[in-house]
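Dropping a structure here in structure tokens format, bear with me for questions.
Note that this complex is displayed minus one protein chain, with the remaining chains in position.
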Amino acid sequence: MSSESTGDAEHASSGGHHAGHPTNQESHPALRVRALESLLVEKGLIASDTVDALVQAYEQDIGPMNGAQVVARAWVDPAYRERLLDNGAEAIAELGYGGIEGSEIRVLENTPEIHNVVVCTLCSCYPWPVLGLPPSWYKSHAYRSRTVIEPRAVLREFGLELDDSVEVRVWDSSADVRYMVLPQRPAGSEGMGEAELADLVTRDSMIGVALARTPSGVR
Amino acid sequence: MSSESTGDAEHASSGGHHAGHPTNQESHPALRVRALESLLVEKGLIASDTVDALVQAYEQDIGPMNGAQVVARAWVDPAYRERLLDNGAEAIAELGYGGIEGSEIRVLENTPEIHNVVVCTLCSCYPWPVLGLPPSWYKSHAYRSRTVIEPRAVLREFGLELDDSVEVRVWDSSADVRYMVLPQRPAGSEGMGEAELADLVTRDSMIGVALARTPSGVR
Amino acid sequence: MNTGGTLGGLDRRVGQMNGVHDMGGMHGFGAIPREEGREPFHAEWEGRMFGMLLALGSHGVHDPGGLRAAQESMEPASYLGFGYFERWMWVTERALLAKGYLTLEELDQRTAELDARPDAVAQRREDPATTARLMQGVHTRSPSSREGSSAPRFRSGDSVRVRNRHSPGHTRLPRYVRGKLGAIARLHGIHDFHDAAPEGSPNLPQPVYSVRFEAEELWGEAAEARQSLYLDMWESYLELAQS
Partner (left out) sequence: MNTGGTLGGLDRRVGQMNGVHDMGGMHGFGAIPREEGREPFHAEWEGRMFGMLLALGSHGVHDPGGLRAAQESMEPASYLGFGYFERWMWVTERALLAKGYLTLEELDQRTAELDARPDAVAQRREDPATTARLMQGVHTRSPSSREGSSAPRFRSGDSVRVRNRHSPGHTRLPRYVRGKLGAIARLHGIHDFHDAAPEGSPNLPQPVYSVRFEAEELWGEAAEARQSLYLDMWESYLELAQS
């Protein structure tokens, strides 16, 4: 298997031999990136605290916990759910989320009859404000190539076996609209509050490769 | 540019880092092939003289000089030309050529109205008995990908500018039939004998990326 | 996002229409890798690279809208062999070199210096005002819809045929739908158009539609049961199908 398919971390350790790389010397990406940052700071093109703040934002503040709140709200508030399905980005902004890769977000509702799953075949487009940066598998060549031609096989790899009566809708994010799935509210979650419900909403369930957790699976 | 695009020799020198290669250790192909041959000889799976004979055959005996003789004969002998265009492999066998990758050979006649050019997009199929093993450029990803979609641009890279009135026929060798082009007999070659004519016939003219040489270009 | 300008000389014409990045429907990439390390950054350098990429964009050093096209100008074997953040590193280096902000010599030299002194403390530069402005954009929505002058040509339910386009240059039209029959599901509004345009000709905003395809139309007998596919398509990708 290529380093690509096992995530970037492993790739980092594979070192040089990069045909086509515009450098004279082969070097470990970690070292190369340090050199790049050092020069850009020195030349005043970037500030260290800007990079710090961006890293911190996408490591800590901007992630699937945001989308989970959106989903939980939609589960308890029918009027919000309607606004969310009608204009995702605006309804998401009501909860304070928005920004890069979130200008247009469309929310797709899973039902007993229709299961939605999101992919980006041409690159790795993803709704950053609600889900953060994509996980490695979403960026993998396997996920990008296979999801449009054999979604049921892909979902089975994620442990999700759908009945043949369910329509699988695959959304390929080729333009400026980003997609997020509104998973079905799990049975047994009646009477739970928004915060508790948000704990049931996983990243994978908002991409469409999994269902939301059932309460028994949480407690 | 990748090592691929500059031929195998350069690639050989680029060394290891082969993700997906079924070996534990990264090694130079030259070394690996020596190890492989050494083991296969030791185990009695191959004989050294067999490998010697095969290398010698494709380095010295089986090459475009064979095809050139076929073309020269067709230029001087109309009945042979007819048999050649009707059943290439049989007519080629009349001159003693045949063997691996030559079971079915179809010969394509270039005319003032029609220019034929041969490619193999899925791999590198080639009529070995008449042209030998293919040159690096024929095996390159660039030639394989581009020739079917922009043959005139490809031919221009080879220095061959065809008038827009000429139909360009591209032959993609996807099955068991192999293709060879019968180039137009050049002006000024009237009265030349077969051996002299064969000297005008280049490998590239039998693939279709060039014309046969004109006598002035030879002498 | 800003879509004017070029990425350090790497404009959309260097993107590849039928490139290896266009992998929808391809076979051979194996199982989906599920092992997860630390996400989203598996190593510190990935985070720094990502941060630099965004920081440079806010300075106008590159055009964020051209980043997809720039990646496509990578050699195919490298595109497949590189990891996600390595591709960004490649694109960023290229942009900085092309615009003259850096030379290859100084980058190589600095790399060698740092290699020799692994414990060197990085020089820092603080710019709280710029950081605050950039972080505002990270957290605040700016809609990408445009005001449209021309009325959309298609209506929901219209049967459309995707044009069989194969011109070189960047596009957002994947190969697997070209020539196929679909149906307009919804109008998304008027959006900037990102495809490569002939030099000097403007890329005017166009209506973008969500178009539905049945899996059988795309994949023939290989299609799975009850699958549909939705793709966002600019109006110029489509023509009304003869019914």
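Going in written order, the chains are labelled A, B and C, and every chain counts its residues from 1.
Here is the rule we go by: a contact is a pair of C-beta atoms (placed from the backbone, for glycine too) under 8 Å apart; a residue touches a chain by one contact, two chains touch by 3 or more.
No experiment lies behind these values; they were computed from the predicted model shown.
Contact between chain B and the absent chain runs through residues 1-12, 18-25, 27, 29-55, 57-59, 62, 89, 92-93, 96-100, 102-104, 106, 119, 121-124, 129, 132-137, 139-146, 148-154, 157-158, 164-177. Where chain C meets the missing chain, the touching residues are 16-20, 25-30, 72-73, 75-77, 80-81, 163-168, 179, 218-222.
Quick note on the criterion: only the chains that are shown with their structure count from here on.
Innermost chain of the displayed assembly, by C-alpha centre distance to the whole-protein C-alpha centre, is C. The geometric centre of chain A is 16 Å away from that of chain C, both derived from CA atoms.
Centre-to-centre separation between chain B and chain C, using Cα means, comes to 40 Å. Touching of two or more other chains is recorded for residues 1-3, 19-20 of chain A. Each of the following residues of chain C touches two or more other chains: 75, 77-78, 81.
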